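The structure that follows is given in the form of structure tokens.
Removed from the display is one protein chain of the complex; every other protein chain stays in position.
Order of writing sets the chain letters: A and B. Residues in each chain are counted from 1.
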Amino acid sequence: MSAREVRSIGQAGWGRTLGAAAVSILYFFPVLFIILAAFKTRQDILTWPVKFVFTPTLDNFVSVFFRVSVEGGAAEATGFGRYFFNSMFIGGSSVLLALVIGTAAAYGFSRFPLRGNDTYLFMILTTRMMPPIIAIIPIFVLFRIFGLSGTYQGIIALYTAFNLPFSIWMVKSFFDDLDRDIEDAARMDGSGEWRVFRRVCLPQIYAGLAATFVFAVILTWNEFVFALLLTGTETRTVPVQIVRTIGGAMGVDWGLLSALETLFIIPVVLVTFALQNQLLRGVTFGTIRR
Amino acid sequence: MKGLYSGFTALAAASMLLAGTALPSPAAAKEIVINMAAPDWLPTRFMQEEFNRTYKAKSGNDVKLVIDFIPWPSFYQRVAASLSSGEKKYQMIVTDSQWLGDFVEGGHYLKLNKYIDKDPELQAIMADMHQVLKDTSSSYPYKSTNYYGFPQFPDNLVTFYRTDLFCNKTERANFQAKYHRALPCYYNEWQDVDWDEWGQIGEFFTRKKGAQLGNGVADDDIYGVAFQAGKGYDFSSMQINTLVWDYGGDIWDETNTKPASGVVNSPIAVKAMQKYLDLLKWAPPVARTGQMDIFVVQDLYMQGKVAAVVDWVGVAGPVVDPKVSKVADRSAFAQSPGTRRPDGSISRWANIGGQPFVLTTWNSEEVVHESLEVVKWWLSTPTQVNFVKHGGGESGMLSVLNDPAYATWAPFSRAFADNLQWQKDIWHIPEFFPLLTEQQEQFDKAITGQISARQALDTVAAFQDKMLREDGRIH
Partner (left out) sequence: MTHIQPLSPPPETIAATPMRRSARGFLGWLMAPERRGPLLVAPAIATLVIVNVFPLLWSYGLSFFNYNAKRIAVPPRWVGLANYTDLFSDADVWGRFVNTAVIVIGSVTLQLIVGFLLALLFAREFPLRRYLLMLVLAPMMLSLSAVGVFFKLFYEPTFGFIPRLVQEFTGQPVVILDTPVKAMAAIVCADAWMWSPFVMLLVLAGLVSVPKYLYEAAEIDRAGAWRRFRTITFPYIRSLLLLALLFRTIETFKIFDVPYVLTEGGPGTSTETVSVYLFRVAFNYFQTGRASALGYIVLFGVIVLTSLYLYAIQTRRSEQP
């Protein structure tokens, strides 16, 4: 029986809620500013004192999806739905892929150490330390050679590789923490290696996997530079659309930028909220014991 | 043109035969896609829409212009990465004029002389193009007759001002009493404004919250003037170059016979830059941070915090759009200030803005041919007129500019057209980016008060000297 079960969090009442609410709202204020700005006109955004009471407008959200034609003809679609789908699809697949490949590797590193195991692990981590700007041109050339520029496969492969170091390190720490006796007992009972992995080890680290998933999603969701350079018009993601609003005939289009950001963080907020409990348990799990 | 055209048909026919397809017929429509890299904003969006609506290839081919709209802040990066990786994705590219040298030397931009020589229509276009744009947006080296580009959107710096303030009776009387000059209200009054008077305007309209302003009371602190003074990209050089030229100095020795020291940091240049710094006194406080770039200037003006600003025509459109601008109904445009010469006339040299578009070097003759047809369509009078009227753009073609009605097509067209003859450009040489960056850094230090105008220009001169010598430009 693990001591973990006995751990429990202290209780506090509405008093703590009040204090926490004050701090949270203060901390959240810049984000709140952005969300409110999404419903404001430019004049209302750029005014002091900050307006909390105003006539909300949906114009910014409309221009997320439709662009008024220059000569005043019918509005044309901006393709935002497509970009949003691309972001979800590319982000989702690469994070899942990294999780699958990373979990396999983490299990290998944890249970069947290679000669120079730690060196491999460290080398893997170093690939994340390099400023990505350096790799831009070689990666561009690589993509050209394999014809990956503008394809889903290319950008997914790239993001998968970006997420791997983090996933491997985190998941490995979860495997390291598991009680080996349980596995040995399972083996004694006649379980094969696959079964030990699938039925004994994996279920124990679900929370950890969820935590890794959330972190990777947050880190991938906002990637801009490679999205800009390596996606085509069909595979472009939302961060590129976001930067579109930061220069042009009107400098920063504050309202549009805010509307894009507001829509854009919704999926991450939902994922984080849904996995919140796992997130906390998961993180702990990997690093506390020993 | 005709001979060339049939040559192409024959070529296309031969290739189709080789490919074993059906019998060739001159009318066989072939799909040709021209990918063009362009910054994402109104003038290029207009180009795409207008193309889709009006373009019909004379060759009978199914020509498609597909513009890859790239966010402005990352535009250079995207284009440079594409070109240097050998991606060969774009057939045409919208480019800042100062990039010409760099990418021509890199072997990416196509020299067009041989096509122009063979094509009377292109010759007519070159003859119709304003000389300033031939120099700044087409030729490399600067002012040579090697042609590479055509104006997609030519731009220059104009004054945006508040008519409710400058044409206000009380304000005009007060200004007259204080400075013994007329406060400029009408276009021709503004044509006589020099940088000294610009400073007086700055001082005059700097008001505290609650002070009398026009017919009402200032609802917030109001500042007199603003112009670009930002560290990013070229957001101070464009204005400082303008003043240096106005005062009769120069930003380098174009002939490369003299060392940069002595030219760049000449007493005249130092005086011009000092004037620029002095004028910032009447600008909103953000000027002290070196962050007052062209967009901040625009926002300050649109929110009614400044009486008059100098900014690009390219960002003037939103100023008259009531949806985003508080002063849409009381804004007018004029030529930007200059320096008074001994005879009383005004010298108003300025740094040209806007972008030419070019062809790339790796395309088949057929694609080049179709691309040049697109060029002709873009520079044709109906397209250009539409562009000025509806696309937020301006034209660089004399036949369009000389139309008596040109000044009425957009609120800022008159100022643009009058300014055009006064435009020069920053260095077009491949070293422009290091030169520009160094200059922006030093200017930023001067703007934020860390060093003096003299120190800034001395450093810039030394850097320019070293770099141009190392690259064998100054001997």
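The criterion applied here is as follows: contacts are C-beta pairs under 8 Å (C-beta built on N, C-alpha and C of every residue); 3 or more make two chains touch, one makes a residue touch a chain.
The model shown is predicted, which means the values in this text are computed figures rather than measured ones.
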Chains still shown that are in contact with the chain withheld from the display: A, B
Residue of A:Met88, A:Ala135 or A:Ile182 touching the missing chain in the full complex: A:Ala135
Hidden partner chain, touching residue among B:Pro285, B:Gly344, B:Pro404 or B:Gly472: B:Pro285
Option from B:Gln303, B:Ser325, B:Thr360 or B:Gln439 whose C-beta touches the chain left out: B:Gln303
For chain B, the residues touching the chain missing from this view: 76-77, 80-81, 83-86, 102-103, 105-108, 220-221, 230-232, 284-286, 288-291, 296, 299-300, 303, 305, 433-434, 437, 441-442, 444-445, 447-450
Residue numbers in chain A that touch the chain omitted from display: 3-4, 6-14, 16-17, 19-21, 23-25, 27-28, 30-31, 33-34, 46-50, 101-102, 104-105, 107-109, 111-114, 120, 122, 124-139, 141-142, 157-158, 160-162, 164-165, 168, 187, 190, 192-195, 197, 218, 221-222, 224, 239, 242-243, 246, 252, 254, 257, 261, 264-265, 268-269, 272-273, 276, 279-285, 287-288, 290
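The rule we apply is simple: only the chains that are shown with their structure count from here on.
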Separation of chain A from chain B, taking each centre as the mean of its C-alpha atoms, in whole Å: 40
Touch list for chain B against partner chain A, complex: 39-42, 45-46, 49-50, 66, 68-74, 77-78, 81-82, 84-87, 89, 220, 294-296, 298-299, 302-303, 314-315, 317-318, 323-326, 386, 390-392
Footprint of chain B on chain A - complex, ascending: 41-43, 46-48, 59, 67, 69-73, 136-137, 140-141, 143-144, 149, 228-229, 233, 240, 243-244, 246-252
